[in-house]
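Of the protein chains in this complex, one is absent; all others appear in place.
This part shows chain A:
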Amino acid sequence: MAVTAPGQLNVNESPSWGSRSVDCFEKLEQIGEGTYGQVYMARELKTGEIVALKKIRMDNEREGFPITAIREIKILKKLHHENVIKLKEIVTSPGPEKDEQGKPDGNKYKGGIYMVFEYMDHDLTGLADRPGMRFSVPQIKCYMRQLLTGLHYCHVNQVLHRDIKGSNLLIDNEGNLKLADFGLARSFSNDHNANLTNRVITLWYRPPELLLGSTKYGPAVDMWSVGCIFAELLHGKPIFPGKDEPEQLNKIFELCGAPDEVNWPGVSKIPWYNNFKPTRPMKRRLREVFRHFDRHALELLEKMLTLDPSQRISAKDALDAEYFWTDPLPCDPKSLPKYESSHEFQTKKKRQQQRQHEETAKRQKLQHPQHARLPPIQQSGQAHAQMRPVPNQPIHGSQQPVAAGPSHHFGKPRGPPGPGRYPGGNPPSGYNHSSRGGGQGGYGNTQYAQGRGAAPYGSGNMSGAGPRGGAGGGGGYGVGAPNYPQNGPYPGSSGTGRGSNVMGGNRNQQYGWQQQ
């Protein structure tokens, strides 16, 4: 056992208990910033290993160590799975730290606490949002299977994640997907008797039972989010981008039909059912809207986006779905293409410049076709050819994965194309747990728009913009990734492949099902 004088920390030794000092790590760069605290990419001095350091902000002086951090630590300390982010250790910093203005850091009792995570290169949303990125069917199956495997493990261990969304699914360059950000997670008991808060899960991924005010719920809430992500991967964009709770429910009802005692026994007893009960009959249109999806994919999606949580498919049963056992089979994670991530933390000044650039870009918007994600080619026969990002489409051929810049959505200076995609500008923000503020990324929020650099450890809460860089405007990403060939990354102009056609042009018409 290492012995140190009181107030001192072991720097070189690994004590059998207690924590090492953050001085064991060399901070390389800040890769995220947000309400939770800063996130750094760092190197462990002794081993040279690259890690992510997530600082726990201690500014609530009245209630000490944040309960969100307690939850996350408690849960991550007991979960050990290849599809769950690994909390390697917790380190502390010996002295009081100063912020940029030289004021002492919020907590006067201790320097700071950092959670040390394994380093991950991307997050799913960031990866999907890369210009020209098109996931292949085996790739989607591979990610979905890993997501479900990790989630099944959580549920078996009686942990609800409660914030499943693309930016919390981290992906490394080996193709491994891991669940991250357990700041909203908690343990549950199988009897569902405990009252839990319904103010969880980022709005777009929040299930109807929570929106209707249910406080007794279980693993099915996470499965709804998985369904949303699954549909998003196949569809090319979020399927329920509501700007507030009523709109969110309405979007769900428009696609999944309105709940009643027939399709969801007991629904009328849920607290806010009468407030949100649709005034007109609404039919389930999921099969019709997504009729172009592969048959097995649609079948699985139907079971995930089931209104009644008790009838919704479990992670375990989803893993047994035909979808994962029919050609094309999920690919080996290692066979997936590697995309270089860059992490360039940029100062507020640069962010300011960024905004100006975006303004300029916005004015030039008409010259740029709008960007949207490419849904996968639905014909399974083609799928194997799609292992690399759109290799057979000449328009994307100019894009080198390495040149593509960040694949973490939060860092993207480019916005989604115009207001059509993210009505309301700032969708998931503010709908989360009060202590967390806006939309969260893998390891916390960031408020920094970064030129090219991005990391999976935060989510883009660019001021006034949605977590995906909302308000940036269509031309935004030409600025962020200046090396881009101007005609390259815009799939709207390509017209190749079935997906691209669907995504181009006026989205208000394309996704008419939401407006009808």
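Convention: a contact is a pair of C-beta atoms (placed from the backbone, for glycine too) under 8 Å apart; a residue touches a chain by one contact, two chains touch by 3 or more; residues count from 1.
By definition in this document, contacts and distances are computed from a predicted model.
Only one chain is not pictured, and the protein name UniProt records for it, out of "Ribosomal RNA-processing protein 4", "B-like cyclin", "Pyruvate dehydrogenase E1 component subunit beta" or "KLLA0A09515p", is "B-like cyclin". Among A:27, A:186 or A:316, only A:186 touches the chain left out of the display. Between the chain not shown and the residues A:27, A:43, A:74 or A:303, the one that touches is A:74. When you scan A:31, A:90, A:315 or A:336 for touch with the missing chain, the hit is A:90. From the set A:64, A:246 or A:271, the residue in touch with the chain omitted from the display is A:64, counting the whole complex. Residues of chain A that touch the chain left out of the display are 6, 17-19, 61-65, 67, 70, 73-74, 77-78, 80, 90, 92, 109-110, 113, 156-159, 186-187.
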